[in-house]
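Apart from one protein chain that is not included, each protein chain of the complex appears where it belongs.
And then subunit A:
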Amino acid sequence: MYGDLANKLVLEAKRSQQLSNKSKKGNSLPMYHEELVRNILQEVVQLSKNTEYLKEQQQLGNMDSKVWKCQQFVMLLCMERNKRCLLAYQRLRSQMLDSLAWDNNGLDILHDTLGNTQDTTDLSPQEQEYLKEYSELITELKSGALTDIDLTGSLTPPSDVFIDVRVLKDAGEIQTEYGVFNLIKDSQFFVRQSDVERLIQQGYLQKIK
């Protein structure tokens, strides 16, 4: 039947939603189902062709107007259904892209839009474009009236001013806005939390309770 392909797509969307919920990180977007989407679009084209045809037949007077109305209406419903499923799928993906952009991009090093999303091939070209432009929007917001607040920063309220951190990955000398750290693997520091929050988010440091 006409809605079945769209149903498959929605099931796929559900699966990726559950995946991202479970891992809590949501930074792994599954492949874009180009094949399936194309098939659905083909279906829609077919449907619209049918309606065109029926319209002609109606005008020629070959059809009962009641039958014609019913056929038109059902075709329309099928198209609506397909549209709904496509939009739901795309919306879910764009939400995941948004959270990706808020979480990872624009942190400290503002200019690595591509370094963070390793799965650039998993995105459709339009999505890549969208991600890039959305990241730019975020940067714009941050450099506007609200520069004093780091909007992409951590959302857990600050509790300790100073924390112990352990270096997990060798990173050489890293410059923070407040001074230079020499990050050698397995060394420990006692630093102000606000200085190293970025490095913790990027995975260089680990907080020690």
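As a convention for this text, a residue touches a chain if its C-beta (ideal position, glycine included) is under 8 Å from a C-beta of that chain, and two chains touch if they have at least 3 such contacts; residues count from 1.
Keep this in mind: contacts and distances are computed from a predicted model.
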item: Protein name as given in UniProt for the chain not displayed, "GTP-binding protein", "Erythrocruorin", "DNA replication complex GINS protein PSF2" or "Trafficking protein particle complex subunit"; value: "DNA replication complex GINS protein PSF2"
item: Residue of A:98, A:122, A:150 or A:195 in touch with the missing chain, whole complex considered; value: A:98
item: In subunit A, positions touching the absent partner; value: 21, 24, 95, 98-99, 102, 151, 155-157, 159, 161
